[in-house]
Structures are given as C-alpha cells and as structure tokens.
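This is the structure I want to talk about, given as structure tokens.
Heads up, one of the protein chains got dropped from this complex, but the rest are sitting where they should.
Right, chain A next:
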Amino acid sequence: MTKKIKIFSLLLLVVMVMAACSDNNASGDSDADSGSDSGGDSKAANQLLKIGNDQEPAGLDPHKVPAHSSIRIYEKVYDSLLTFDENMELQPELAKEWEQPDDTTYIFTLREGVTFHNGDKMTAEDVKYSYERILDEETASIAKSYFDKVESIEVMSPTKIKFNLSETYAPFLSYVASTNAAIVSEKVVEENGDLMQVAVGTGPFKFEEWKPDNYVELSKNEDYYKEGQPKLDGIRYITMKDESARLAAIRTGEVHLTTLSSQSIPLAEKNDKLDVKGYQSTEYSYVGFNVDKEPFDNKKVRQAISLAVNRQEVKDIVWKGDAILSGPIPESMGKWAIDVSEEELYQHDIEKAKQLLVEAGYEDGFETTISTASTYPDMIDTAQLLQQQFEKIGIKADIKQLEWGQYIDTWKSGDHEMLVGRNSSGSDPDRSISFFFSTDGSANVWGFSNDKIDSLSEKGRTTTDKEKRREIYNEAQKKLIETSPNLFLVSPKKFFIVRNNVENYTPSANEPENFNETIIKQ
C-alpha cells in the first residue's frame, strides 16, 4: 500500500515537474518573442515605430470598416487615386493627374510602375474592380453612397480610366480621395474571400501580421512609388484600451507614440522625454433632439435650450479649454466652416431662453432624459454639465448612460429624447450637411425634415463652382443653427504624445498619422 502511494507520489512529482517545464517553455517562447522585438533583429528593430492603439482594430477591409482603430492601420497599406494635403486641398496619389471634360465625366491618368505589395502591377483594371467592389450591394461598403452617382467606369488604357456620372456631383473628387475608396487587388480578394484579415495595397507600409488582442505589425514597402519613403522599417500598433496603460507605456518608452485625452496631457507635458502634439480635430460634440417627440418638435424649445447651454463651460470643464466653438462644420474644415461665435443662439442667455419656453407653452419647464455613452468620459461629463445648465430654465433631465452597443442602437432607432454624442464631419461639407440632416440622409436619426436644408444639400451636390458651393453651405449651416435639430457644441483638440526621439512627424486634422518622413533617432 505504502509502496503504491510512493510510486503514485513519484509519478505525480514527475508530472508536476514536466508541467512546470512546459510552462517555462511557453513563457520562454514569449520572452524570445519580445527579445526579438526589442533587439533580436537589431537592424530592423531600430526603426520600428511602436504605437499604443486605444482599440483593437475591427478588421482591415478599407471599403467596409469605419472604425478609427482600423483606419489608422489600413490607410498606411492602401492608397486612393487622390488624397488631401494638410490644407484640405486635393493632391495626386495613385492618379498622377485628372481632368474633367464635362460636368459628369472624370478621367484619371494613373502613375506608372506602381506595384502592389505582392509584386503585381497596379493598373486601371484594379481601379475599376475596386470601385465596382464598393458599388456592389453584397460588399456592403460604407463608401457606396459616396459613389451612387457613378453610372459607368471605362478602362481607356492600362493607365487611363474614365468615370461617367449620372448628374453633376460636386463632392465626387473629395470622396475619391477618401481612404475608403482605396484601390485593392482583385486577385487578393479572390484568394482570401475578403479583406478583413489580410491587406495588400500599394501604400508606404506592408501588412505583416495581426496577433489578435495584441498587435498589428506593418513593414516598410521597399517599392513605394515615392522615392526614399518611408524612412521607418516598420510600425507596430499595440492594442492598449486603458488610458492609464497607454500613459505608462509612453512614459517608460514601451511605445513611441500614443493618444491621450486632455485630462492626462498635463502629466505628459511634465515629462521632458515626451512631446505633446495637438491638432484641431474634425469632430464636434453635440446634443441631438428627437424632433418627432414632444416638446422637441417645437423649434422654440430647441432654441431655448441652445440659449441655455453655456458652451464656454463645456469647453473649459469637459475639454479643459482644449476645444473651440463649432457649428455644423468644424473649423478644421477650413474654408467651409463659418464663424459661429456671433450667432444669436450661441449666446448664453437664460432670460431669453425662459421667454422662448413661455412662448412655446412650457413656462414651468418639463422633464426629459439625456442618453449618452458610458464608454466615453467626455460624453458623460458633457451630459452632467448640460443637465445642470438646463435646470436653470426649468428643464429637469435624467441622465441615462448606455453601454456602447446599446448607445449605437438607441442612436439608430431614434428611441431617445436628447442624445449627447460626438460626430466626425469627414472631408466634404456634403457629409456634414446632407448625411446628418437632409430628410433622407442616412445618419438623420433625428426625424428632422426641412425643405430649405433639403434643397440646399441638393444644390451643394450639383454645384461645382467652389465659391458658390461655399455660399450654399454657409447658408445651410446658418439654417441648421437656426432650426437647431442638433446643438453643435465644441470641436475638441486631439493629442498625440510622442517620445522626443521621434522626428519629422506633425499630426493634422486631415493627416493625423503621416509617417512617411518620420525617423526614430537613437
């Protein structure tokens, strides 16, 4: 009996030792892994830019995935025909030039000698395939509505392609320059079924690997069409969802670059190894009303609330001063934006607000609910501040914090009274106006319908003269502020925190991450 026990214990011991060893092996592996990251292949590692990404990418298909955590990765792998420079002016990318023989025809001449990362030549056939893929219902591309007016695409030669539109469509070139209109390779799509897990483009960086919940790594495209670019050997996007984790990582040098919210900026500024690079984003925070529901169906009520909002406080308290007043088109959109500081409804005026409520028949105020997302501290803070501001004109609002998925559902279904959120205005004013506020706009979840706005957005789409277009959108913005289906609050600054050995990198609203010239000084 005791012998048996002895043998059994011996066996157990052996098993335990083996288990311990195998454990060691496993952790040894990962050690080796991280070893090779930091110093193993020393030459490559020296110029590997490590970035703390605040979300795991949601897939890599440039035609389908709108998530920022994905865009920042696939925009480095793919190119579009055109692009924007930091002043929001169109610039050639894969198309070296373009012409417009008449209002509804565009001809692009492609750059010669551009190859995909798999070595295949990029030709007009690929461009045609990419746009057809976007327009195909089955792809369910987020860019489909950008190109609804495209009637046919003709390949004229391997380097010339013609787009025929059904009618004049002013935002066309802006949308061609969108990252979502990336040129992909038909062969790669067919080989892989879709582009969610693979990425083969013509951009400055090649996709290497994606370790789920860990990192995505890109490497330098040696054959990039811009001579001598990029300078880096690669980029690694490491998923770090927690702000404090990103702060710690950038402080210790575990990553070279990351994003932080305004609250953490003073901490980064104190560290002399870090540079804080801010830029005015194309986002703005807003209060949306469900104009189908009482009392928000009454314009006077909405205007009264606009007067009750103290936008300066939103700027100072929620964004610690790092934001500017915004209309429907934020200031970073350059010439399209209007100066809203003198707008009557932007003046904080409690008396007038109360008077408007009396005129609307709500002299005793009313009760309502503000819905917002618990995921974003800035939204909760905005909601709390507004709740307190509304109280001054007798509006008693409860706050409902929703989990992100629930919030999106609520936003879509119009099942809300007041909603606090943040929008991005994209690159063309068409998005800021018709996408969100025209009667059939796909993001008009407010039940809002206004003939003037509808006719202005239609006119904006069909007017190609820039100055006239600007006047149209100026008028539309004033009308939106006056009818107030949303209250546009402030456009926040965004911040990149960069280790100070990273050189030649300047973020801007339109190009927050251009690393083509960036180097890491040792």
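In this section, a contact is a pair of C-beta atoms (placed from the backbone, for glycine too) under 8 Å apart; a residue touches a chain by one contact, two chains touch by 3 or more; residues count from 1.
Going forward, contacts and distances are computed from a predicted model.
J.: Leaving aside the chains you can see, what is the UniProt protein name of the one that's missing? Options: "Oxaloacetate decarboxylase beta subunit", "Nitrogen fixation protein NifU", "Glutathione ABC transporter permease" or "Sulfate adenylyltransferase subunit 2".
T.: Matching "Oxaloacetate decarboxylase beta subunit", "Nitrogen fixation protein NifU", "Glutathione ABC transporter permease" or "Sulfate adenylyltransferase subunit 2" to the record, the invisible chain is "Glutathione ABC transporter permease".
J.: Among A:156, A:267 or A:358, single out the residue that touches the unshown chain.
T.: Looking across A:156, A:267 or A:358, the contact with the absent chain belongs to A:267.
J.: Which listed residue, A:198, A:276 or A:399, touches the chain dropped from view?
T.: A:399
J.: Out of A:109, A:374 or A:462, which touches the unshown chain?
T.: Touching the chain that is not displayed is residue A:374.
J.: Which candidate, A:383, A:433, A:472 or A:487, sits in contact with the chain we can't see?
T.: Only one of A:383, A:433, A:472 or A:487 touches the chain omitted from view, namely A:383.
J.: Residue by residue, what part of chain A touches the chain that was omitted?
T.: Counting over the whole complex, chain A touches the hidden chain at residues 243-244, 261, 263-264, 266-267, 313, 316-317, 374, 377, 380-381, 383-385, 387-388, 398-401, 403.
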